[in-house]
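Note that one protein chain of the assembly has been removed; the remaining protein chains are unaltered in position.
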Amino acid sequence: MSAPFQRHRITPWILMAPQLGIVLVFFFWPALQAIEQAFYVEDAFGLSREFAGLVNFKAVLSDPTYYQAAGTTLIFSLAVAVGAMSIALLLAVMADRVIRGARVYRTLLVWPYAVAPAVAGVLWLFLFDPTLGLISGLLGNMGIEWDHKLNGAQALTLVIMASIWKQMSYNFVFFLAALQSVPNSLLEAAAIDRAGPWRRFWTITFPLLSPTAFFLLVMNSVYAFFETFGTIDTVTSGGPGGATTTLVYKVYQDGFVGQDMGASAAQSVLLMALVGGLTWFQFRYVEKKVQY
Amino acid sequence: NTQITWWHAMGGALGDKVDQIAADFNASQDTYTVKPVFKGNYSETMTSAIAAYRADKGPDIVQIYEVGTATMMAAKGAIVPAYQLMASADVDFDPEGYLPAVTGYYTDPEGNMLSLPFNSSTPVTYYNRERLAQAGVEEIPRTWQELGDALEKIVDSGAASCGLTTTWPSWVMLENYSAINDVPFASQANGFEGADARLRFNRTAVVDQIERLTRWQDDGRFDYGGRFDDAAPKFYSGDCALMMASSASYANIKENADFDFGVAPLPYDADVVEQANNSIIGGASLWVLDGLDEARRQGVAEFFEYLSSPEIQADWHQYSGYLPITQAAADLTRKQGFYADHPGTDVAIKQITTGEPTENSKGLRLGNMVQIRDVINGELEEIFSGDVGVQEGLDEAVSRGNALLEKFESARQ
Amino acid sequence: MHYRRPGLDRLSHALLAVCCLLFLLPVWLAFTASTHTLGALYSQTAPLWFGEAGWDNYRHLLSGSVGGLGTDVLTLLINSMIMALGIAIGKIAISVLAAYAIVFFDFPFRRLCFWLIFITLMLPVEVRILPTFEVVADLGLLDSYAGLILPLIASATATFLLRQFYLTIPPELVEAARIDGAGPWRFLRDILLPLSKTNLAALFVIMFLYGWNQYLWPLLITNDADYLTIVVSLKRLLTSADGLVPWQNVTATAVLAMLPPVLVILLMQRYFVKGLVDSEK
Amino acid sequence: MATLRLNGIRKRYPNGITALHGIDLDVGDGELMVVVGPSGCGKSTLLRTLAGLESITEGELTINDQRVNALEPAERDIAMVFQNYALYPHMSVFDNMAYALKNRGTPKDEIRRRVTETAQLLDLAELLDRRPRQLSGGQRQRVAMGRAIVREPQVFLFDEPLSNLDAKLRVQMRLEIRRLQKRLAVTSVYVTHDQVEAMTLADRLVVMNGGHVEQCGTPMALYEQPATRFVASFLGSPAMNFLPVTAHRGGVVLPNGNPVALPVAIPEGRAATLGVRPEHLIEATSMSDAAAVLDVTVEMLEPLGADTLAYTRLPGLEEWLVVRLDGTHAAREGQRLSLAFSVVNCHVFDSQGARVPLTDPEAQACQ
Partner (left out) sequence: MATLRLNGIRKRYPNGITALHGIDLDVGDGELMVVVGPSGCGKSTLLRTLAGLESITEGELTINDQRVNALEPAERDIAMVFQNYALYPHMSVFDNMAYALKNRGTPKDEIRRRVTETAQLLDLAELLDRRPRQLSGGQRQRVAMGRAIVREPQVFLFDEPLSNLDAKLRVQMRLEIRRLQKRLAVTSVYVTHDQVEAMTLADRLVVMNGGHVEQCGTPMALYEQPATRFVASFLGSPAMNFLPVTAHRGGVVLPNGNPVALPVAIPEGRAATLGVRPEHLIEATSMSDAAAVLDVTVEMLEPLGADTLAYTRLPGLEEWLVVRLDGTHAAREGQRLSLAFSVVNCHVFDSQGARVPLTDPEAQACQ
């Protein structure tokens, strides 16, 4: 559609100004600074600053803990996405079945989305507290020793569970909406075409959900990438032994805790490139393949 | 009225005490108001102070733990050295009045005191008398070897599900272990003699010590309880019969443990030394960040003078378990009969003043030590959880730590 | 189409009910724990039922200066509220205008503006957290509501959503308005904004939650307890020098921190779902 | 090859709405039965009960004399073409057509053969790899047909399959469906609300209204002898003119007072309705056996080309009297016309809307 208001010259700029201003000041300026900073070495107090070329990048890329964080991020994102999505799909399918209760169940399941990741972390930390946690206690009685302060796998599991708990409702809302928008006539056509309920789900409903599923995969990964910072920080602070340090957490840790501005900026730049690339990839390629 | 902000890391009962000290100072005069702000644990306090400094929003006074000392010392333009501050403010300040073990740590090679020691500690052993009695342990073990036997008894008798735990694992099990047993933690007298110091603990008795702990972790004699003070509840709850922790844990243990407990020195390793060396300092000192005006400088100086007065120091020492920083405070405490009334409260001061400090027991002066601690803690966690072997883990800790040291060194040049 | 399979239906109900309860469990435990004293808490594993100290705990938190925070939780709630509202309203305000310009006007560099704004969709504040901190520090906005709010509205999510909505407005509607003598501002006021009401409500819910739940950013830029938000305060409360987490305070604060956003989501569920689902398009 | 028999089929939805009030219907082997009626009259419901998509509340449905009430849709061996086509959007045209065969476990070769054949028949061979959204409306319609045909079912069901197409395409597809159905000779039930479509497609036509069958028969039978006023008004375009009349002396009196000599058996003085189709109103001059002459004024003219519709005013009648004139007729607006109609073209309905037969045997015979 061609724009209806064509003769106005100044009005659009007045309209654009606030958003453009904020984006330029709080997005582009920092982003450019990050890029600049990545080429400098600076001491903690910002008293001295020296151009260092690619030193920061080399250091980051030769740091085994950086790769550990990348691996953790991958496992973490996948586990959260797959976990939150499969639980949500299962629940949504059941809620969709029981037509009448669907809205009630949505109400009962949707609220964890409103809980801040940091709060979710605290809630789950409490459940697994070594002295008073309910679940750690139960596990202890079953002979499973729970010690997320020492056991990296358990720590990661805990953070993943808290993140799934919070994220599930988001996926549930989408899956339920998607399920409810699968045209009834398609399922009827399939029934007439001799497909039983199970086959109908896998050959009709599920493929029709796949755009939603793909979208959710992206959103869940983004969530796991960025928004779980609060969960990680409250539950494990990235430990034990870096087992729950994700790339984003590492940017924070190296920059704010380690006071290594250059390394942190270099990681920021790498992360921006990574996320930008993934987004581009998503827009360009994958989305086309799963859209109907 | 001039406001002075003081960022500190004293939580729990100690935090309340800090608030009270500030309130008392504010009440004692009406020119200055000191506003204490709790900024989380030591590491959080330090990092937020640095970040705030960079943003020109730094506090006037910040409490930095001993580990951050080298970093702060190196930040020449960012701090106001205590001796200069006191001198320019024209208040009474006599570095000689401080305990040598303490001042030594916070003075530059020229002997100038750069920060004001406020809460210095050293680790000690706390024991649960009831559990020990239950297990039939009568003598408080003095060596790690004796300790091993005692812990075995405790665990085997079922008196406690865990024998020993520790707070601040690197500080207690590596840094102080090295000092007491006179092995180098790092080269160059642990950094006192040059910025080119490198970590050494992967090639000393520390390896055996960590191997011992790993074994104990498996058979229940030892239980890792997390970084910082996270392990303390295991002792409060009676799960662990012994805990190695800062002398300053005294106040909290007194408040939270509903059993009879005792304080003992850290054991030494009979396989390594005949006799224990002195332990090294922990806790924190107060640093003044640059950028304050004349009035506030004056205020800070007067507050420091107030803090160093024997009455305040003695009270703080007795309440918290931190060392009496000045000779006067120690004397006053003794005079008040505190040690006699509260047996064990002098263990720390005795332990840290045992004998003549060797080059392995003067303390640590390593740049980026905050981050190095993180590295060590991370590796310890992996070792205790069985993810890596002891030697392997310590090697890794040393090489990553050395990288940080190199970085620090090169940034200084 | 649904074949009637009563057995399956009952199984579904049962499973759903169990899951609803499971999802509630962490909150339930936090709520019960928040009504016990610290001593009572540490004498057992987390209690499943309420204790006696609930009233005192909450009153203490809301009115007194809480150890470790240096302020009362009521202040934190107010700060969170200001931040959440500021972000929601600010973001919506600038987005309404920018999306309007992009969709309904023809001007030089329109595409460039579009991309400048939409590129921000890809990169959340977390990846450029340090430089953003420095910029905000340079602008002297640390420890201020503006500092809490402005950087977080520098993203295009709302603009994007509104643009999608504006694109669905039939062009004839604009044309009818033009023939009826309405200029751009009048069209915005008389037609576009009234039509966007539900979308704005949906956006409001989403943005309010986004703002309320922020963690890293307020964590970094607040040193002064007067600007601390309730979500960030939890970590502070968890840190205690004696290693004894004051769980009764932590859980109570967590409950308080959850209450407003959960209420918003439950009361405005219709808009929330719409807001979420719209963002898919 | 199948016959379909509906015996007193009733359908009550869970929400209490009774959509079908006892439908009796026989569909012969190979017959194309069209069900037509206004929106909401229960056409789709009827079709869906036949398909097994809705349960039957009461009555019996047999296919080839076998009771199928309780069978699942898949077991009835029927195929259905939906109004919105209900093509599987994520499958290619080929897969759409092959889906039912796959579900039945038909061997791959056989599937390929049958799909290809059907595609050829429907001129879809080029499109087999496309997705439904890459097709035009008419092509989608054909794929939907193909999907039904390829299964070689016993019965075809169509639910307004053409209503999503534009007028031109609709006419074209209508011809195509008719040709195909004749060629395959599969028993079919076709639902539509468009009377033109109904008339032109049907072997037999069922007119439904409010869940009841109003009349069933061949299109021309229904057009010429509508059993009810509803059927009379529903079929034919422009619609039949209705004049309220009163029985008087063995005839009726028109609204303008004119008497018409109609042999109807209505009690004296009782109100009735007289129906005359627009094409049966002829200028009085050219008519010999006129039952009555109406003097009307032309209010509006609609030239359609071949014909011109005149909307005329008859004194005493509220509605327009619509007259179909020849396209070359020189009528002008405002002009007065004398219109006549003959008895054989009269339809009389009583106050309940039921047809009242003419008593004059001759006229009767003509109808």
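Letters A, B, C and D name the chains as they come in the text, with residue numbers starting at 1 for each one.
Here, a residue touches a chain if its C-beta (ideal position, glycine included) is under 8 Å from a C-beta of that chain, and two chains touch if they have at least 3 such contacts.
Note that the coordinates shown come from a computational prediction; the quantities given were computed from them, not determined experimentally.
Student: Tell me which residue among D:Arg76, D:His90, D:Arg204 or D:Arg277 touches the hidden chain in the full complex.
Tutor: Only one of D:Arg76, D:His90, D:Arg204 or D:Arg277 touches the chain omitted from view, namely D:Arg277.
Student: Which residue among D:Tyr99, D:Phe158, D:Tyr223 or D:Phe341 touches the omitted chain?
Tutor: Considering all chains, including the one not shown, the answer is D:Tyr223.
Student: Which of these touches the unseen chain: D:Thr200, D:Gln225, D:Thr297 or D:Ser338?
Tutor: D:Thr200
Student: List the residues of subunit D that touch the chain left out of this view.
Tutor: So the residues of subunit D touching the unseen chain are 167, 175, 178-179, 194, 196, 199-200, 219-220, 223, 235-238, 277-279, 300, 302-306, 309, 311, 324, 327.
Student: Even though one chain is hidden, which residues of subunit C still touch it in the full complex?
Tutor: Looking at subunit C, the ones touching the missing chain are residues 170, 172-173, 175-182, 186, 190-191, 194-195, 197.
Methods note: only the chains that are shown with their structure count from here on.
Student: What are the mutual neighbours of subunit C and subunit D in this structure?
Tutor: Touching subunit C and subunit D alike, sorted by label: A.
Student: Report back the single chain whose CA centre is most distant from the CA centre of subunit C.
Tutor: The chain lying farthest from subunit C is D.
Student: Between chain pairs B-C and A-C, which one is joined by a greater number of C-beta pairs in contact?
Tutor: Between the two chain pairs, A-C has more contacting C-beta pairs.
Student: Starting from the mean Cα coordinates of subunit B and subunit D, work out the distance between those two points in Å.
Tutor: 95
Student: Using CA atom averages as chain centres, what separation in Å is found between subunit A and subunit B?
Tutor: 39
Student: Find every residue in subunit B that makes contact with two or more other chains and list them.
Tutor: Those would be 51, 54, 225, 230, 233, 237.
Student: Of all the residues in subunit A, which ones touch at least 2 other chains?
Tutor: Correct list: 131, 188, 191, 256.
Student: If two chains touch, include that pair; go through all of them.
Tutor: Those chain pairs which touch are A-B, A-C, A-D, B-C.
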